[in-house]
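Below: one structure in structure tokens.
One protein chain is absent from this view; the other protein chains keep their places.
This part shows chain A:
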């Protein structure tokens, strides 16, 4: 019943309540009384009073039954087991890689060659390659991811939003070997023209320079552009873009409707509203999603392995043939490795592990500290 139909003076004043309770025809005031009592119970003031030590509050303790104690023990044990396994990952890599690390010392991070059996090995080349592939992939993936997330949350017709969301989520679950096949057989033959075009017109930028390619030579072979960092990065970008998109979309859709409407009511265009409400609100999610994508890009193995032709030198020219990454190195060399080489590979794996761990920690901290809160599942 709403306020207008209440009898005048039938509420608020306790005397009136006492009086009206005598008339059985009017049922409203008793209801009111109940809600008032409920409000009193629920308001903080009562609880605060109860919390003060002199109010004689009873101490509530529970004594768990045997069943409950067993249950707690088992679930605590499961948590401990998982924690142990996860910690062992780092620990075992450290133990196994220690032998190689102690031989190589700090040179492990500065040597470009990979020949552990002669003692001349290090991860400088593969580390640089890993970072270069991941960063190029992120540079390509972030505009795609932001645009797709904005499209799904702001521009797409309501009817197809759910479908698009499902498609993007599905693409995040497609096996990496499938992306690798696509990159190897469809993308690589078709992208050479683009690589050539970029290096012809943007070759003066050091990153896009290609040694051994003369743009004025009409007979120049495009084979110098195959198996490059650029091609691997495109494939990795397509692989991580759905992950980043799905996090960004989640955050964008949470942008408060009141603030959106306020911006529109003040005369903002759609983009004006997005720039002043949606993007600031979703900044944490955008950074976090990008970093999660970066973490995935750093660890990608099979797609990179299928595309690159491995070199053991720092290769800063992303369009040129030849690249390498830590995970591809491990996949390439583990098979016919001597025990010492295995140890060196473990050390390389440890470096990759620590790197992705830092990126992931950073991502989860940024996401959870942001206004939109933890929304990265």
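Convention: a residue touches a chain if its C-beta (ideal position, glycine included) is under 8 Å from a C-beta of that chain, and two chains touch if they have at least 3 such contacts; residues count from 1.
FYI, contacts and distances are computed from a predicted model.
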UniProt names the one chain left off this complex as which of "Oxidoreductase", "Ni,Fe-hydrogenase III large subunit", "MauE/DoxX family redox-associated membrane protein" or "Phosphate transport system permease protein PstA"?
"Phosphate transport system permease protein PstA"
Which one, A:60, A:85, A:158 or A:257, makes contact with the chain that was left out?
A:85
Given A:177, A:205 or A:313, the correct residue touching the omitted chain is A:177
Footprint of the hidden chain on chain A, which residues?
4-5, 7, 23, 25-26, 28, 64-65, 67-68, 70-72, 74-76, 78-83, 85-89, 92-93, 95-96, 143-145, 147-148, 150-152, 154-155, 164, 166-171, 173-182, 184-186, 190, 193-194, 197, 238, 241-242, 245, 268-272, 274, 292, 295-296, 298-302, 306, 327, 330-331, 334, 342, 345-346, 349, 352-353, 356-357, 359-361, 364, 377
